[in-house]
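Just one protein chain is left out here, and the rest sit where they should.
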Amino acid sequence: MSELLTKSAARNIFYGGSAFFFAIFLALSAHSHYYAVTKSTTAPITDSVERGKRIWEAKACFDCHTILGEGARFAPEVGDVFVRWGGDKDPKGAHQMIKDWMKSQPSNTPGRRQMPNFKLNDKELDDLANFLVWTSTINTQGWPPKKAN
Amino acid sequence: MRYESQKIAAWYWYGALLVFALQVTFGLIGGIVYVLPNFLSELLPFHSIRMLHTNALIVWLLLGFFGAAYYLIPEESEREIYSEKLAYIQLAIFMLGGVSAVVGYLFGVTASHGRSYLEQPLWIKFGIIVAALIFLFNISMTVLQGRKTAITNILLLGLWGIAIFFLFSLYNPANLVLDKMYWWYVVHLWVEGVWELVMASILAFLMMKMTGVDREVVEKWVYVIAATALFTGVLGTGHHYYWIGTPSYWQWIGSIFSSLEVVPFFAMVVFCFTMVWKGRRDHPNKAALLWSLGCSVLAFFGAGVWGFLHTLHGVNYYTHGTQVTAAHGHLAFFGAYVCLNLAIMSYAFPHLKNRAPYNQVLNMASFWLLSSGVTFMTVTLTFAGVVQTHLERVNGMSYMDAQSQLGFFYLMRLGAGIVTVVGALLFIYAVLVPRTKEAISPASAATAPAE
Amino acid sequence: MIHESFSRQAPDSASASAVASDSGWGPLGTLPGNPIMWILIVSELAVFGAALVGYAGARLRDPTGFVAAQDSLDRIAGAVNTAVLLTSGLFAALAVEARRADRRAAGRWLLLTAALLGCVFLGVKGSEYARELAAGHDIDSHPFFMFYYLITGFHALHVVLGLIILAIVAWFDSLENYETGAAFWHMVDLVWIVVFPCLYLMR
Partner (left out) sequence: MDRNALRRLTACWIGLVALTAAVGFLSDFAPRLQQLAVAGIALATLLKTRLVLAHYLGLRAAPGALSGFVSAIAVILVLVAVAIGVTPLLANAFS
């Protein structure tokens, strides 16, 4: 009898303790959600940025590239590609570089990893570039450590 | 097999093993592309290979869990599954969704709002949810109407959690930071949360059956493991919130809680070995015992130790998004969840086929092939990751230049991948093709290397 | 669900912990209260311990900045709160003794007193937070304050959970529940005893 009680109390403590940690997690998530939409970046998410993100998703870019360090590790990080390509000094030039890069694929260089040509039109390329520009404004707490190019 | 409806499990596991074979095959192709970048680059680009590899992994592990639930719940609840028909309908929906996804991926059809692991088009996601609801209804009814044990209790909680957190796959806001935050609600709270509950309960079932230790003792361990898993794992999500645009306090919350995530995995090692030592029962199914012990040990190293290696934010600042993550991912999934599924299959298939344990030596050989293959792969990827981290994140070399220094590691990884595929095919052969006469006699099986 | 587990019936033995002692819980069985509560307690101590060690490590990088930040804390309020929590702990311990002697009404009154002192603790803590925030010290303003808010905030949430647990124990007042609930409440004491000098006093 008591043995049974001890075990069902054990179960309830397990439930209660887990619920406690989960409640804290949800509260912190709520704060982080607020932080993400107000403080992470103040750059507005325009329609073009959103369309660019959907292209990123529909073409499964993350299955080769990382973005803010997440995704496949087959191709370069793109979270800071705009900055790496000089977007902080010459935004128009870097924007155009992204578009030209997309158009010039695949490189067909033997022995080099190949990126497919996704046959995006000019507007879609603009959207994708705008998404990457927006992404580069996110406060990533100083990551990555080195701005390689 | 004590209950007629346990045979449902066999059908789920046939499906699981089929997808397992696909998963390792696409893994192998991906490994080849790392060595020969132009291989299939027009026909099947790398992103398709990768989504096939990862999605197949998730699908077959889930099929394995479903099968395990259908196998062990009748024995635990001491009654037949509520509805066999629903179980088969669920399987049909799930397999149809899975096959459509595979065919779609081969032709580049993915979700318009896809994310890593969640590339399934929306209608397939709905199919998965419908299948999950049928499943949860079916097993919950079985458990509610039968005997309630700690094992079914924790298993049910884990399976409900899987379904609930999958719902976050439907939410993909335009804000990338939020997108990532909630993506981890699915991915982290699955593999470092509720899946661990599934793992604890299946391992507990296997230990109870194979070592003969009292249910009382086993169930207490289950609660200890489940409690430490959730007490640490939920806030451990913070270790994914370091550099994605979330507040800086996650660096400490994530570091502290996720460091402790190793505790439940360590407890599982101690549990399994203590039970085997205490039980002293000479169970004839040596292969299943080997898989179970191997599961706890490899999960401890893959999920526990390799996870801890790069979980502190000071380390993760440098290693985030390098091959170190890939190394950890491979051994963690293999140790914790692949081994778990193969353990319960090794244990249950002889019962489902109504015969004594068979092909023991082949099965154990497949354990050593698979384990050494994946372990070696993990080691090579770890070295690749460390070199990459140094070149890119310390020296500031560009990504592609750093990658060109890693060819040797990728070549060795491909070798390890070949061994892994051979091991997987051997396992499938060993459990699916029982022979009337053992290929190698059981007498020599007894002298085979034991854990 | 709660009804089947938190029984109002008292076990026959003098200490409920004896029930769990030789029933497969191993070393956990020898501790007063439910074994899973001890799993929770050990997990919490590990978390707070790791946080304090992290704090000490981060402090090495900027000792003068940390001292300056520490000096803005109200040490008197912290010491008063320590005394409040310790007194609350005394009442919780006495409540267990009363329940052990089968004086169930006295046990409940003592628990209530313990819980009220817990509320006092939260009130003082809240006023401290209000003062710190008014002075412009929030979680982002300095590494010290990040640790301060994370550690004391997490602790305060444990006080809240402890209040809920004490209420449940007062309702389902078996001796095992008393021992289990008191164990959690004392853990909250214990954590504060260690946190208070590390954050407020050691400079």
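Going by the order they are written in, the chains are A, B and C; count residues from 1 in each one.
In this section, a residue touches a chain if its C-beta (ideal position, glycine included) is under 8 Å from a C-beta of that chain, and two chains touch if they have at least 3 such contacts.
Everything quoted here is computed from the prediction, not taken from an experiment.
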Visible chains that the absent chain touches, using the contact criterion stated earlier: C
Which residue of C:Gly89, C:Gly118, C:Pro143 or C:Gly181 touches the chain not shown here: C:Gly89
Sole residue of C:Ala56, C:Ala135 or C:Ile164 that reaches the chain not shown, by the stated touch rule: C:Ala56
Contact set of chain C toward the excluded chain (per top definition): 17, 27, 30-32, 45, 49, 52-53, 55-57, 59-60, 63, 75, 79, 82-83, 86-87, 89-90, 92-94, 97-98, 100-101, 103, 106, 179, 182-183, 186-187, 189-190, 193-194, 197-198, 200-203
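In the analysis below, only the chains that are shown with their structure count from here on.
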Computed distance of Cα centres, chain B from chain A, in Å: 25
Centre-to-centre distance between chain C and chain B (centres being mean Cα positions), rounded to whole Å: 37
Intercentroid distance (Cα basis), chain C paired with chain A, Å: 39
Chain B: positions in contact with at least two other chains: 216, 220, 223, 227, 231, 247-249, 253
Interface hub residues of chain A, defined as touching at least two other chains: 3, 10-11, 13-14, 17, 24
Of all residues in chain A, those that touch chain B in their complex: 3, 7, 10-11, 13-14, 17-18, 21-22, 24-25, 28-29, 31-33, 35-37, 39-41, 45, 49-50, 53-54, 57-64, 66-77, 106, 110-114, 116, 134-135, 138-149
Parts of chain A lying in touch with chain C, wherever the complex brings them together: 2-3, 5-6, 8-14, 16-17, 20, 24
Interfacial residue positions of chain B with respect to chain C in the complex: 214, 216-217, 220, 223-224, 227-228, 231-232, 247-249, 252-253, 255-257, 259-260, 263
